[in-house]
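The complex appears here minus one protein chain, its other protein chains still in place.
What follows is chain A.
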Amino acid sequence: MPELQLKQLYDGFRDPRTVAELASQIKQLAAKLDEPVNVMEVCGGHTHTIMKYGLLQLLPDNIEFIHGPGCPVCIMPKERIDQAAALAQIPDVILVTLGDMIRVPGSEGSLAQFRAKGCDIRPIYMPLDALKIAQENPDKTVVYFAIGFETSTPMTAVLLEQAEKLGIPNLLFHINHVLVPPAIDAVMADPDTRVNAFIGPSHVSVITGSQIYQPTVDNYHTPVVVSGFEPVDVMQSILSIVKQKVEGRCALENQYERAVSYKGNEAAQQKVNHFFTVRPSFRWRGLGPIPNSALMLKPEYRHRDAELKYGERLPVKEIDDHKACQCGDILRGKAKPQDCKVFGRGCTPQTPLGSCMVSSEGACNAYYRYAGVK
């Protein structure tokens, strides 16, 4: 075997001939299925791959994708964005957050709109940038509006660790880190759910290990395959699911062995456990409150907690989506983006009504970009 090149890591797992051959194998095997397979791809990254590479069109009719709630931007309820906007309006506060979050509408507007009104809101590409901003602005308070699933929490933990170690007092956190397994439980608790298989996001499992899905397999008797994000990865994972279904098995499998282990990155897990504890309840956009589904800072780090420090200034009113927006049903797998009356009409990536349209990983955004408006 010649030495592996970086380009092969991309091209090899995007090779159209491999995708076509896997599709043909899936078709042959799927003909033996007794019932349709409704695969929830939990993560928006997979939705993006499925739409971008046209994988839907390659699969037989008895395999359907249901787009799950795993996009940190899509699941953020409006009141949390309102809280970020309230923080940004406090004099001498600089609010920093990751990429797409800045465009998600809150009840009074998006963070981008508040920035246009003069608030100091800065999008960053990596959490450690917040440290630099805090160091460069010692007379201001920098609040990191922290978002993301298990994939992104360790990075917030490192940021906090560095702030403590370097003695940077003016960096606070508004924590919105959420957890995949309770969201799966919320989806499966619905008696009308059609989901009977999952592909799990590999980057979550790079951190947590594939182990976090064992209860899903055991509790719901569904196959779970931890999958990479390239089209070949997704197709191979679908093939594994169909094989399991045909053989009447349900097991946890790891398609992405090249980076995911059963136990995951234990150093990262330790950092998360050091700084965070489980939040009793968190309200998810579209799914409502889910117990033990998010994290918060441990009491010993309350001096870094913007939610505590500015508590009396933060709005707590729970705000539901625009009536016409069906993001909730879409996140529960009960509707497709094109079922929504405002999809592509009142709600577009330029003027999003719902956050599934805002984020580049949102189901509506992916459908709009790659499948168009009918």
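The criterion applied here is as follows: a contact is a pair of C-beta atoms (placed from the backbone, for glycine too) under 8 Å apart; a residue touches a chain by one contact, two chains touch by 3 or more; residues count from 1.
In this section, contacts and distances are computed from a predicted model.
Going by its UniProt record, the hidden chain of the complex is named "HypC/HybG/HupF family hydrogenase formation chaperone" among "Sugar ABC transporter permease", "Aminotransferase", "HypC/HybG/HupF family hydrogenase formation chaperone" or "Carbon monoxide dehydrogenase". Interface note: of A:92, A:136 or A:257, the residue touching the hidden chain in the full complex is A:257. The residue from A:152, A:196 or A:326 that touches the chain not shown here is A:152. In the complete complex, the residue from A:129, A:164 or A:320 that touches the missing chain is A:129. Seen across the whole complex, the unshown chain contacts chain A at 1, 4, 6-10, 12-13, 15, 17-18, 20-22, 24, 43-45, 48, 71-73, 98-101, 125-129, 147-149, 151-152, 154-155, 158, 161-162, 201-203, 206-207, 229, 232, 257-259, 265-268, 271, 359, 361.
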